[in-house]
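Some notes on the structure that comes next.
The complex appears here minus one protein chain, its other protein chains still in place.
Our next item is subunit A:
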């Protein structure tokens, strides 16, 4: 498995753990609105992470083969984030909007923490 594939699988694993924690929080704590917001934001964030990983892999592969590359899918990711916020604003009885924002940033936290952890492990 290459360096990039290792990183991708690690990040997906951490995102699954975080989503599981959000689900447990929504089911078993009194802060249901907050955890549902985190879960909505986290799901969209996971989709964004998956899309970014896929697009960057395809982009690098096409560069290596000297083919024309497509875009990186930024508009799709922005649209997904906007959709999550619109859902949260429309159903504000169920989702806390600030939690959705924090949930949307989950994957970026995972990327940064994973980067530093792999750096320190390598020494």
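We take it that contacts are C-beta pairs under 8 Å (C-beta built on N, C-alpha and C of every residue); 3 or more make two chains touch, one makes a residue touch a chain; residues count from 1.
Note that in this section contacts and distances are computed from a predicted model.
Remark: of the listed names "ATP synthase subunit c", "Alpha-ketoacid dehydrogenase subunit beta", "Protein kinase family protein" or "Transport permease protein", the one matching the undisplayed chain in UniProt is "ATP synthase subunit c".
Set against the missing chain, the residues A:3, A:28 or A:120 yield one that touches it, A:3. Those residues of subunit A that touch the chain absent from the view are 2-5, 7, 48-49, 52-53, 56-57, 59-60, 63-64, 72, 74, 77-78, 81-82, 85-86, 89, 97, 100-101, 104-105, 107-108, 111-112, 115.
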